[in-house]
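What you see is the complex with one protein chain gone and the rest in place.
What follows is chain A.
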Amino acid sequence: MSGTYLGMPAFPVAAREAVGNTTLRGNLRHATHTIRAKRAKAVTEVSDWAELREAGKQIKDHTLRHLDHYLEQLEESVTAAGGIVHWAADAAEANEIVTQLVKMTGEREVVKVKSMATQEIGLNEALEAEGIHAYETDLAELIVQLGKDRPSHILVPAIHRNRGEIRDIFAREMSEWGRPAPEGLTDTPAELAEAARLHLREKFLRAKVGISGANFMVAETGTLVVVESEGNGRMCLTLPETLISVVGIEKIVPTWQDLEVFLQTLPRSSTAERMNPYTSTWTGTTDQDGPGTFHLVLLDNGRTDTLADEVGRQALRCIRCSACLNVCPVYERAGGHAYGSVYPGPIGAILSPQLRGTGSEIDASLPYASSLCGACYEVCPVAIDIPEVLVHLRERVVQGGEVTREGNKVVLRPAKGHAAERAAMRAARWAFTHPGALRTGQRAASRSRRFHPRTLPGPGRAWSATRELPPVPAEPFRDWWQRTHGGKDGDR
């Protein structure tokens, strides 16, 4: 994934720092609580939400089960409609393909629709290294780009900024990139949106190359779908002469009809609207309407490795709505940056360690960035059991085992940091398989309980720093059971 995130500290370190930032916490709390209530209302409006959710899950599972077939079908239908299909096994290859395609047009700048896939591969940085300027046109992405910042939310990458901060960034930075912010810009959202409109319009009007992702690709028809709000997507998809779309291979749905499920569940789950303001669909190229050249870059970059994991593959159902972020108590407090990935929050905690592997400190710590409360699973419109995958990934980190990396099966060694935990578990296994020793140990523990420490020594100290040690009972359970005949004697 993007080089921007290399060397990120582990989640607990980054989260501890974020939690100390009261402005950030205030901004996050306000935004996530605003959207939570609205989403709940938008979902209640449709009486068949449970059925839509189940159908969405099944469509995605079916697609993933036959992904090779649908990829080939998609390639065929996009090509038949006048598009050109490219395949990229990893980020470097995708960046190389896009860079070459832009160079072939002779252009030095591109306009971009907000796209998670291009952020994931670090496309902007790759283009910049070749002297090509990529302009983000989504309002939140613009705020992030102008603020030389990193995105912290899937849907609203600038969620960590409040209106006052956004005003300051616009007033300070817009002139560096093009049309300056209007004089006397205030922090009302309408004025900020107006400033973005004026700033970006000159870029839209002269753009010759647009770069996008896609929310869905329909295999049977070769249709791509972009769901958006501001109209920047429409600008990038229709005004340039060349359109390049970089899309993860899991974004396929088999049929046109399948969109009827996701076009109902996605807007309600993401911006909590009945329908987002603009949805664009295009199938290859259309004569004299929109770009005359259309390239589709199909991106793997860890997705097939994720597909190989029978528990973890459900993460590929994700339609990037971000509902799980907005309800997560950990995300609300730690914010998106602590997750060290373009995919923050609960979905990021299961997606990043699968796409990138659990080799780095941050990726090995992400499966622990959760209290396992399950709110994310509740709201997920494609029913990804995020807690289940988190626990599965924790097991992988601690125990190691067989995983797929870049298409090859490799055996992971157990993580170093969990030696004490493993030793404790081994001791427990021995004790539970030796009843005599267990009984003796329990009696000794009960008799000596007055002398037990409140906190653990050595490596256990961190664990007991935030937890109470459970008190040992005065009498072991089995002794009590024998003495009272299972409590029948009424003797406590």
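Rule of thumb we're sticking to: a contact is a pair of C-beta atoms (placed from the backbone, for glycine too) under 8 Å apart; a residue touches a chain by one contact, two chains touch by 3 or more; residues count from 1.
Definition applied: contacts and distances are computed from a predicted model.
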In UniProt, the chain not displayed here, chosen among "Monovalent cation/H+ antiporter subunit D", "Carbohydrate ABC transporter permease", "Multiple sugar transport system substrate-binding protein" or "L-lactate dehydrogenase complex protein LldG", goes by "L-lactate dehydrogenase complex protein LldG"
One chain isn't shown here. Among A:259, A:315 or A:366, which residue touches it?
A:259
Among A:105, A:162, A:399 or A:464, which one touches the chain that has been omitted from the display?
A:162
Given the contact definition stated above, which residue among A:15, A:52 or A:296 touches the chain not shown here?
A:52
Missing-chain contact, candidates A:108, A:197 or A:392, resolves to A:197
Listed in rising order, the chain A residues that touch the chain left out are 27, 30-32, 34-35, 45-48, 51-52, 54-55, 58-59, 61-62, 65-68, 71-72, 75, 81, 87-89, 93, 137-140, 143, 155-156, 158-159, 162-163, 166, 189-190, 192-194, 196-197, 200-201, 204-206, 218, 221, 223, 229-232, 234-235, 237-239, 249, 256-257, 259-261, 263-264, 271, 273-283, 286, 288-290, 298, 300, 304-305, 307-308, 310, 313, 404, 407
